[in-house]
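The complex appears here minus one protein chain, its other protein chains still in place.
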Amino acid sequence: MKQILVISGKGGTGKTTLVSSFASLAGGKVLSDCDVDAADLHLVLSPRVNRKEEFSGGKEAVKDSSKCTECGLCYEGCRFDAIDENYEIDHFRCEGCGVCAYVCPEGAITMEDVLSGYSLESSTEHGSMIHGELQAGEEASGKLVTEIKQKAKKLAEEEGQELVIIDGSPGTGCPVIASLADVDFALVVTEPTESGLSDLKRVVELSKNFEVEPAIVVNKHDLNHQKVSEIEKYAEGHDIPIIGRIPYDSNVTRAMVEGESIVEYSDDGASEAIREIWRKVENKLLEL
Amino acid sequence: MNLAISATGDDLESKLDRRFGRCSYFIILDPDTMEFETIQNASRGASSGAGVKAAQILADSEVDNLITGNVGPNAYNALTAAGIEIFTGASGTVKEAIAKYKEGELSRTNEPTTAGGTGKSR
Partner (left out) sequence: MQITVSAGKGGTGKTTVAVNLALALSESHSVEFLDCDVEEPDAGIFLKPENENSEPVTIEIPEISEDVCTYCGDCSEACEFNAIATFSENVLVYPELCHGCGLCSRVCTADAISERSKIIGEVRRGSTGSIDFYEGDLTIGEPMATPIIRDMKKKVTEENISILDSPPGTACPVIESLHGSDFALLVTEPTPFGLHDLRLSVKVAREMNIPVGVVINRYGIGDKSVEDYCEDEGVPVLMKIPNDRKIAELYSNGVPFVNKFDNWKGRFNQLFEEITRIVNPRAKSVEV
């Protein structure tokens, strides 16, 4: 079984447009939405949720005020500024390390599991999908991304599918590292903007650290020719193929508003470019 | 001599779990007598460092050899430090994996097999 990942240094570069299109172009596969912070794929694919499992991302300090003598040891001990001058715990800042519970002489603080969100197993018209849903203020952790990826892989095995398509997390932090782990091939989507190029470099560097072979897709390539040639120069210098150039196409937004992927919505422009990219990805998969 | 196998279930008929740090169970057995005990993998739900914790659990259970699917760099270092040898390349049930191990068909791993998991949660 192969796992392909679509990532971008930052959000909004067209990653979901690409993944939702692949979803309708690819044959048997399982979809995996690891962009849990801004899980957009479900807006296009309208999944029917079949199973919902609670997910706990870690622990959090909880204080029993009746036992607290306001000695202040927890306040001094916490390195994350998560206990204020009134010795109240700021649950937004608590890292769950347990120092406060350890130093409290009264046993007034206990460490409890936090409900961070849910992992969901769903069916869509383009096949099964594993995705996540976070409680407000909770984040896409490496643990949740790992769980989603593992569930997707397991489901693909059960269904006898040969492919998992992963919508990766943005950024270069832990969830992205988790997205990259164990992946066969990564498509990095970028835009020809000043920030697009610097984000592209970060992601490419990261994927190389994890020994994942990257290929570049330039979205809205007709927006800035100067920047496109800078991207080309960078790609050539680092021996990374650019496997697609998607033109600026107002149908992309219209398709999104209609809740369809661009390849279902239209045939030319961005749609045509994405079909071409998918053909190349399919060939690449045969080589791997 | 204690052999540990990462498993998806709690008996010898269950399948080998290809994950190490976040596998479901560890089956720990004496290959000569085939007597075994099963422990639930407490590191499965760790929000960070699952591979390290799993290695700690095996070391605490005085395991000498391990059969699993993949180990990341953190788990590899911990297992090596604990003197536990890692065997990969098995598939199918736990029983089949043990048979292959006894016949010397499994390869001993001298490096991490994956780029590893995620590290930490935030």
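Per-chain numbering from 1; labels A and B assigned in written order.
Assume a residue touches a chain if its C-beta (ideal position, glycine included) is under 8 Å from a C-beta of that chain, and two chains touch if they have at least 3 such contacts.
Only a predicted model underlies this, so the values are computations on that prediction, with no experimental measurement involved.
Engineer: Which one, A:51, A:67, A:93 or A:279, makes contact with the chain that was left out?
Structural biologist: Of the candidates A:51, A:67, A:93 or A:279, A:93 is in touch with the missing chain.
Engineer: Even though one chain is hidden, which residues of subunit A still touch it in the full complex?
Structural biologist: Counting over the whole complex, subunit A touches the hidden chain at residues 9-13, 16, 37-38, 40, 43, 58-59, 77, 79-81, 92-93, 95-99, 102-103, 111, 134, 136-140, 142, 170-174, 177, 191-195, 198-199, 202, 205-206, 209, 223-224, 226-227, 250, 253, 256-257, 259.
Engineer: In the full complex, which bits of subunit B touch the chain not displayed? Write them out.
Structural biologist: Touch with the absent chain occurs at residues 43, 46-50, 52-53, 55-56, 59-60, 74, 77-78, 81-83, 118-120, 122.
Just so we're on the same page, only the chains that are shown with their structure count from here on.
Engineer: Between subunit A and subunit B, tell me the centre distance in angstrom, where each centre is the average of that chain's C-alpha atoms.
Structural biologist: 28
Engineer: Show me the residue ranges of subunit A that touch subunit B in the complex, using the header's touch definition.
Structural biologist: 56-59, 95-96, 139, 141-143, 145-146, 150, 174-175, 177-178, 180-182, 209-212
Engineer: Spell out the part of subunit B that touches subunit A in their complex, as residue ranges.
Structural biologist: For this pair, the touching residues of subunit B are 19, 22, 45-48, 70, 72, 114-122.
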